[in-house]
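Structure first, commentary second.
Removed: one protein chain of the complex. Kept in place: all other protein chains.
This part shows chain A:
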Amino acid sequence: MFDWKWDFAFEILPRLLGATLNTLMAAGAGYAIALVLGLVLALAQRTPVRLLTAVVREGVEFIRSTPLVLQIFFVFYVGPQFGLRLSPWTAGMIAIGLHYAAYLSEVYRGGIEAVPKGQWEACTALSLSTRDTYTRIIIPQALPPALAGMGNYLVGIFKDTPMLSVIGVAELMHTANAIGSEHYRFLEPITMVGVIFLMISLPAAALVRLFETWVRRKLGMIR
């Protein structure tokens, strides 16, 4: 009943490792988009322009309260109706980047709001420009408390990449599925995908924690 075939597992390993690279690329690119776009969304909610703040706020809420897989479908299949014809990769990166940007913007917002009011006042007292206030004083202090959340979403985006298989991005899940259909065997490919995810997620989470400590020390926030 439970017949694991090692030779089959070794035979498909190279293909799965190749797909792992795609998964990592998807997660990395999606995360890079989310990191930058998330900051833009967070800062946009702090401008004195009420309308902009409200629109961004609602947009973030909307993205956070609908499923990622729906957003991936939407960008890929509904986009062309608006003349937006995208490759699976591009559509996938936009959807997953936007989705996680919404979550990260909340993490950034929390980090920024955790910076004591006195820091803003000290910036005003020194006549620092708004730009210097953010880049030199506020964001460096908002970062350490935000790092834990940012790390969680890095692992989260990695684990969500299989959803890209629904539009045919050749990441791990998609490849495992293809192998399974070709050979009528799913046990090995799917199990191996699980192991690969585990072997990347666990060290990544540990690395994120190390990085967090390193940043705090670098910024002189640890005695």
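The working rule: a residue touches a chain if its C-beta (ideal position, glycine included) is under 8 Å from a C-beta of that chain, and two chains touch if they have at least 3 such contacts; residues count from 1.
Note that in this section contacts and distances are computed from a predicted model.
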item: Hidden subunit of the complex - UniProt protein name among "FAD-linked oxidase C-terminal domain-containing protein", "Anti-sigma regulatory factor", "Nitrite/sulfite reductase" or "Amino acid ABC transporter ATP-binding protein, PAAT family"; value: "Amino acid ABC transporter ATP-binding protein, PAAT family"
item: Selected from A:Glu11, A:Glu61 or A:Asp132 as touching the chain missing from the view; value: A:Asp132
item: Touch with the omitted chain, as defined above, among A:Thr47, A:Ser87 or A:Thr124; value: A:Thr124
item: Contact set of chain A toward the excluded chain (per top definition); value: 116, 118-119, 121-122, 124-129, 132, 136-137, 140-141, 219-223
